[in-house]
Each structure stands twice: as C-alpha cells, then as structure tokens.
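One protein chain omitted, others in place.
Labels A, B and C are assigned to the chains in the order they are written; within every chain, residues are numbered from 1.
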Amino acid sequence: MATFCYWICLMLFAVGLYCAVTKRNLIKIVIGIAIMDHAINLFLVLLGYRRGGIAPILDRANLAESGSAPGFAERSVDALPQAMVLTSIVISLAVTALLVALCVRIYEKYGTYDVNELRRLRG
Amino acid sequence: MTIVLLLAFVLGLAVMAALVAVETTDTLSAVIALGALGFFVSTGFLILCAPDLAITQVVVEVLTLVVLIRATIARGVKTISGGGELFGRALALVALFIVFLVSYEVLKQLPPFGEPAALAAGAGTPSVFYLLHGLERTGAANYVTAIILDFRGYDTLGEATVIFTAVLGATAILRRRAHKRAEEPTRGPFIPRTELEEDSP
Amino acid sequence: MKGMSPIVQTVTRWIRAFIVLFGIYVICYGHISPGGGFAGGVVIACGFILLMLALGREACERRYSIRWAGKLDAVGALAFAAVALLGFAAGLYFQNFLGRGESFQIRSAGSIPLGNFAIGLKVSASLFLVVAVLSVLRVAARRPPATEAVKPAETAETVGPEDVPAAGPEAAEAAAAAGARQVGIAPPRAPVGEDERLPRAWARKRRLPTRRRGLGGRR
Partner (left out) sequence: MIFIPLAVAVPLGVAFLIALFGGRPRWLADVLANATAAALVVFTILLPRRGITIYPVGGWGVEDGVPTGILMVVDGLSWFVALTVAVVSLAVTVYSIAYMRRYTAKPKYYALLLLMIAGMNGAVLTGDIFNLFVFLEVASIASYALVAFGTEREELEASFKYAILGSVGSLCVLLGIALLYGLAGTVNMAQIAAKLRAPEAAGRMGAAHLALALFVAGFGLKAALVPFHAWLPDAHPSAPAPVSAMLSGVLIKTIGVYALARVVFHVFGLDPKLRTIILVLAAASMLCAAIASVMQRDLKRLLAYSSISQVGYIVLGFGLGSDLGALGAILHLFNHATMKSLLFLASGSVEMSAGTRDLDRLGGLAERMPVTAGATTIGALGIAGIPPFSGFWSKLLIVIAAVQAGEVAMACIAIAASLITLGAFIGMLRQAFFGPEAPATAEAQEAPAWMCLPIVVLAAIGLTGGLLLLPQVQEQVLGPAVEAVQRGAAYADTILRGGR
C-alpha cells in the first residue's frame, strides 16, 4: 500500500510520455510535456512527506507548542523537495510558454497544428 | 492511513484528467483537462502539507491555461482526429506495460511512503540541517523560502535566468520580421539567402 | 480582441487593485507565511493579464506598453543579480549580508526579503510580457492591415507591431522604411469607427481556413 502513491505518479509520467511521443497535434505534445512535469513534481513532494507531519512553516503557535526549533524539526515535513519543486514548477511554465510561442509561429507559417502536415509541407 | 486514501483519491482523479487530456480529440477540452490535472496536483500538495507549492501551482496553472488557450481558441483549430499510426500506439502501450512492471518492482525499494530517507534518524542530510537550524541561521520562519533564497539561493538565480531566457526566447521567436530586407543598410557585403521565402505571401 | 462586456470591465478595474495588493502581500510576507517571490509575482502578473483580457489588448496597450514590461523584466533580473553580488560584501557570493533582526518580523531575514522583492518584480514583469507578446501576434494575424490594399482576410500580411519590445535601432529604421507609424507599439489602426464595432456576427461568419482552403490560402 505504501508504494501506491509513488506508482500512480510514475503512471502519470508514463501517460505524459505516451502523449508526447504518439500524438500528432502540436498542442497535444506540449500538453504531454506539461503532464510529465506535473507527475515529477508530485513524485518529489511525495518523497518528502513524513507521516503525521506539519508544514515546514514556523509561527509563534508552532514554536510554543513544540517547545524549540529542534522539537519542531521532528514534526515538520521535509522542506528541501518543496524548494526544488517550486523551482521545477516555474521551469515547466517557462518551457510551456516557449513551446506555445513556437506553436503559434508554426501555425502562422504552416496553417496547421498537425505534425504529419509539417513534415509533408517541408518536402 | 486516511492520508493515503485521500491521496489515492486525488491522484486517481488526476490520472483520469490526464487520460482525458490525452485522448480527447478537441484541443480546447484537452487544455481544460490539463487545467483540471493542475488543480488536482495542487490539492495533492495541500494534502502533503506544502502550502507554498499549492499557491504557486494554482496560479501557475491559471497562467499555463491562459497561454495554452491563447494558442488554441484563437485559431479555431479544427479537431485533428484520426489516430497516430497504429504501430506507434501499440509500441507505446507495450512500452507502458514494461514501465509499469519495472516501476512496481523498483518502487518497493524506495523508503515507504511515510518515512522519507532524508529525515531518517542519523542521516547526515541537509534536510535535517535546514529544519534544525533554519530559524536561527537565516531568521526566516518559512523554511521553504529560507532554502530558496538563502541556503540554495544559487538555484533561484538559475531559476530567474530560466524565466528570463524563456521570455527573451519567446519574444525573439515572435518578432515580426527576422531577416532584414535587402535594401536596409548593413555594413559589409550583404547577399540575402536565395532560398529565403518572404515571411508572408 | 475587443475585450469583454462593460460589466466585466468595471468589475475588473476594481478587482485588479486588490489582486495586485494580494500579490504584494504574498511577496512581502514570503519569509514568514506561505508564499514568496514566485507565488506573489505570478499573482501580480495574473492581475495585469486579467486587465488585458477584460479591457481588450488595445486599451491595455495604451497604458502599459510591452516595452516597459521588457525593461522591468531586465531590471528585476539585474536586481536579483545585484543582491547575489552584494553577498560578496559579506565574504562569499550569495551570502546573507544583512543582520537577522528578530524573527516573525518583516525585517527579520536579512537579504531574503530583498531577494523576494527582486524575484517578485521579475516574475510578474516577464510573465505579463509573455502573455502580452503571444496575444499581440495572434491579433495581428487576423486583422487586415489598415495601410495596405484590401487583401483576403486570412492571407493578411502579419502587420502586428514591429519587433515587439526593445528592438532598438532596427525597429526605428524599419519603422521609417514601413511608412508612417504611430509612436509606440500599435501600427496605424483604422479609426475606431466601423471596424471596431463590427457586429459579432461578422466575426463568426468569416470562416477560418479549413484544412483544404488553408493550404490554398497559404500559398
């Protein structure tokens, strides 16, 4: 049961990979890349979860309740993967924006979003 | 135990949204399904005690939707139906099955869901150091921001550069005219490329 | 993109101030409460994009030219690089060169709030720039150019604004070559008379290029 969530993330990654590889519509390929990105971000945060943990954000109530910073450290969830995922989310937004810019420009030149059409037109 | 059930429910919905995004023929509904996937992932972050990520994921998802819809709805894009070549799909399905087998075998070797290797007792990992000394060393109460801007600020510099590069690249790609016309003044011998067809008819 | 109904426009004008305020709050309190430079920056970018969607690109164009967004983007990036280089003052690259202050206050984390502000400015400016640039080209592709002879709508030459932000001398020189051009971004538009207020039916009636015609039209 414990690895069920990991397994779902890898399935999401596989669905994204399948979409990016076999689809003929440019926008679908970009969606496939975005799905893969979501899957890996979720997988990273899952790896950092501690059973019964609380968010790694300290405030007066938390500090008072858990006595001292080390006390809080025992109860808090791992903060490092959250920092990495924050970076990875924004990277995936940047890549999606660039790919959409390419798609818009390709549509303007070729008049279609179909990958097979592009190859044929290039001739 | 309820966390795993809740997560399984949310992730199951996420996988369903992904499958809808992949299999539907209309591009616009595919983009909206991607949006739904993003919001499920954001809910998953909330369940996993990552409020920073939930906020960022929701807002970034809104922006991804705006950008993607901008590229689809304006074009009145026709539905590109008709499957990819059958052989490709079959090959992909076989590959998926192999990935499923390998991953199930491998994931059993990862530490179980509740006990991350980074926070294991006695593991001299940076994560334990950040949780122990985050407040006193950096003064920031939000450990994620402390890591992003102080412990690993160099990552965020790379991150800011990634956004800057993507935006600069998008504006460079979307500029109206890429090659100067022959009559424009340029120093040195200038011969426009012969196969260069004009940008627009 | 002619913008949405007046109700949406007025509501947007009011809400946008609160959205940007929330974004600034998320940035400033990034090191105390959840949020931070990225989340706040994206919220502010959404505020401006909401305005652009609601009021229509031309109206938004006159107030926030895309060139400014490009400049702010680079200024934000330079600010963050400067915060990093100031770290040398405290000895090593990226060091936290300010005192730590007492915790749970806004001044509490030394150079982290500075980093948050720089990242927030940078992310909001650049993401607004991307969406603005994407919408600029798309509109141009559909609108027949006001200056040249009437051409069938789909094969209209992509007028659009010259080389969108900071194109520098080429833009000016190309602008001179391409005939009279208003200052700023938007190319000469037909007066906001009949073209703007065309009935919505006209827009829907003109069929967009189907696969076959698209090919023919394209060549």
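Basically, a contact is a pair of C-beta atoms (placed from the backbone, for glycine too) under 8 Å apart; a residue touches a chain by one contact, two chains touch by 3 or more.
This is a predicted model, so every value here is computed, not measured.
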Visible chains in contact with the missing one: A, B, C
Have a look at B:Leu37, B:Leu53, B:Leu119 or B:Val144 and name the one touching the chain we're not showing. B:Leu119
Of A:Leu58, A:Val77 or A:Leu98, the residue that touches the missing chain is A:Leu98
Among A:Ile8, A:Ile57 or A:Leu80, exactly one should touch the missing chain; which is it? A:Leu80
So that we can see where the missing chain sits, which residues of subunit A does it touch? 13, 17, 20, 26, 29, 33, 36-37, 40, 43-44, 47, 80-81, 84, 87-88, 91, 94-95, 98-99, 102-103, 105-106, 109-110, 118-119, 121-122
Residue positions on subunit B contacting the omitted chain are 102-103, 105-107, 109-111, 116-120, 123-130, 150-155, 157-159, 161-162, 164-166, 168-173, 175, 177-180, 186-197, 199
To test your reading of the contact rule: which positions on subunit C touch the chain that is missing from view? 70-71, 73-75, 77-78, 81, 84-85, 87-88, 90-96, 163, 166-171, 174
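Criterion: only the chains that are shown with their structure count from here on.
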Averaging over Cα atoms per chain, report the distance between subunit B and subunit C in Å. 21
Using CA atom averages as chain centres, what separation in Å is found between subunit A and subunit B? 4
Spell out, as numbers or ranges, the residues of subunit C touching 2 or more other chains. 32-34, 36, 38, 103-104, 123, 127, 130, 133-134, 137-138, 158, 211, 218
Do you know which subunit B residues sit against two or more other chains? 51-52, 56, 60, 63, 67, 70-71, 75, 135, 141-142, 144, 146, 148, 156, 163, 166-167, 170, 174
Which positions of subunit A touch subunit C when the two form their complex? 55, 57-60, 86, 89-90, 93, 97, 100-101, 104-105, 108, 110-112
For the complex, which residues does subunit B have touching subunit C? 51-52, 54-56, 59-60, 62-63, 66-67, 70-71, 74-76, 78, 135, 138-142, 144-146, 148-150, 153-154, 156-157, 160-161, 163-164, 166-167, 170-171, 174-177, 180-181, 183-185, 199-201
Hey, which residues of subunit C end up touching subunit A in the complex? 32-34, 36, 38, 103-104, 123, 127, 130, 133-134, 137-138, 141, 158, 209, 211, 214-215, 217-218
